[in-house]
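Take this structure first; my questions come after.
Let's look at subunit A:
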Amino acid sequence: DSIVASHYGFLLNTAPIAVAIERGEFEKRGINIDEVISSSGGGTSMRNQIASGAGYGVVGTAAALAAYAEGHDIKIVSANVMTLADLFWVSMPDSGIKSIQDLRGKKVSYTKPRSTSETVLKAAIAAAGIPEGEIELVSLGKIGAGLAALERGDVQAALILEPLYSGRLGKYQIAFDLSNLPRMTQTVGVTTAEFAKQNPDKLRAILEARRAAVDYLYEHPVEAAKLVAKAYGEKLTEEVAISAVQRMVEIDYWGRGGFDMAGMDAMLESLRAQGSWDGPIDWNDVIDDSFLPKDLQAK
Partner candidate 1 sequence: MRASSTTIRTALLVSAVLLLEALCRAGVISPLQLTAPSKMVTTLIGLMGEAQFWGHAIKTVRNIFVAIVLAAVLGFLIGLLLYRLPRLRRATEPIIASYYALPFFVLYPLAIVIVGMNDISIVIMGFAYALVAMITNTLSGLDRIPPVLSKTGRSFRMGRLQTAVLIQLPAAAPYLFTGLKLVLGYGMAGVIGSEFILSTSGIGYSIAFAYEGFESERMYGLLLFVILMVTILLTGVQIFEKRSQFTAGASWNVSTARKITGDESLVTRVGEVALVVVCFFAIWQGLHYVVGSEALTSPMETWDRARTLFATESFWGHVSETLRALGIALIIAIFGGAAIGMFLGFNRRAGEIFAPMFVALQSTPKVTLYPVMLLFFGLGFAAKVAFGAIHGIIPMTLITYNATRSINPTLIRTAKGMRLSLPQTFLTIFVPATIPELVTATRLSFSITFLGVMIGEMFASVRGLGHLIMGGIEVNDVSMMISITVLIGVFAISINGLLLSLDNRLHRR
Partner candidate 2 sequence: MKTNPASMAQAIETPVAVAVKDVKHVYGGVVHALGPINLELHQGEFFTTIGPSGCGKTTLMDIVAGLTVPTDGEVTFEGNPVRGAVPEGVGIVFQDDASFPWLTVWDNIAFGLRRQGVDAAEIKRRVDYAIDFMGLKGFGNARPSQLSGGMRQRVCIARTFVMEPRLILLDEPFGALDQQTRFLMGDELLRLWRETGATVLLITHSLDEAALLSDRIGIMSARPGNFIDIVETNWPSDRDSRLASGEAFGKVTSRLWDSLRGESMKAMGESGK
């Protein structure tokens, strides 16, 4: 079987998958994961899941909703990251920019129009009471391009996330984070309706395994970080992994799978504000929490 996991091997949103594999959680439950299909996130991950026929995929909430809207027969079966606390903007250490208010009249980068980064950046600015237009928003495509522009002085704050930040400790200072926003469900787990029908037990086992891995991450962050570094191999050093995982544990980054409907609504709301979604939604048709461990299902 295979699993689609956006940014697997690069970012920490799919760290539970790595821990689960390393600790044999899948095998324990009779599932043989021979491939974790990573990708650059967004709609690509969702597309990849549909194209590969993988049973379970970890993708951005917005992408899952877009695929659903287009008519693809998918179900959201778990909530994976329910906080925005891993996203923050940094400035150069000597710039004196330490809050969102310091950015009035300055330039801030985000990745792509209609991406999560744009959505939340706008929401954060609005929540800080800064009128639209006072901060110039620049879309630079990739996080790396934003950081490069920051160093060059073309923007005064740029988006960063973990473990990139841990890998660059001391290089930048945090300009602002998103703690003034409500919790939103960033990342969800999806499956195709077909797979859900044919292999409900497998799906249950996968979700259980993931849950066990999340528990382990919270209980033994250092050991778990080492496992993540091992699974990500050449892409993540142990040192950085430990620092990053510890931060993530602090911000209660990984969800165990259960849904936070307020977080889903908040995400949908911001998508509406951005123009990526219109009309109502029938969550019951999109979400199926029946494959989650019993204690995580909605009553």
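Picked so that all candidates are chains of the complex that A comes from, given by their letters.
Assorted remarks:
Criterion: a residue touches a chain if its C-beta (ideal position, glycine included) is under 8 Å from a C-beta of that chain, and two chains touch if they have at least 3 such contacts; residues count from 1.
Just so you know, these numbers come straight off a predicted model, no measurement behind them.
Interface remark: subunit A makes contact in this complex with candidate 1 (options 1 or 2, touch as defined above). Residues 7, 9-11, 35-44, 46-48, 50-53, 63, 66-67, 69-72, 112-114, 138-145, 147-152, 154-155, 163-164, 233-235, 237, 276 of subunit A touch candidate 1 in their complex.
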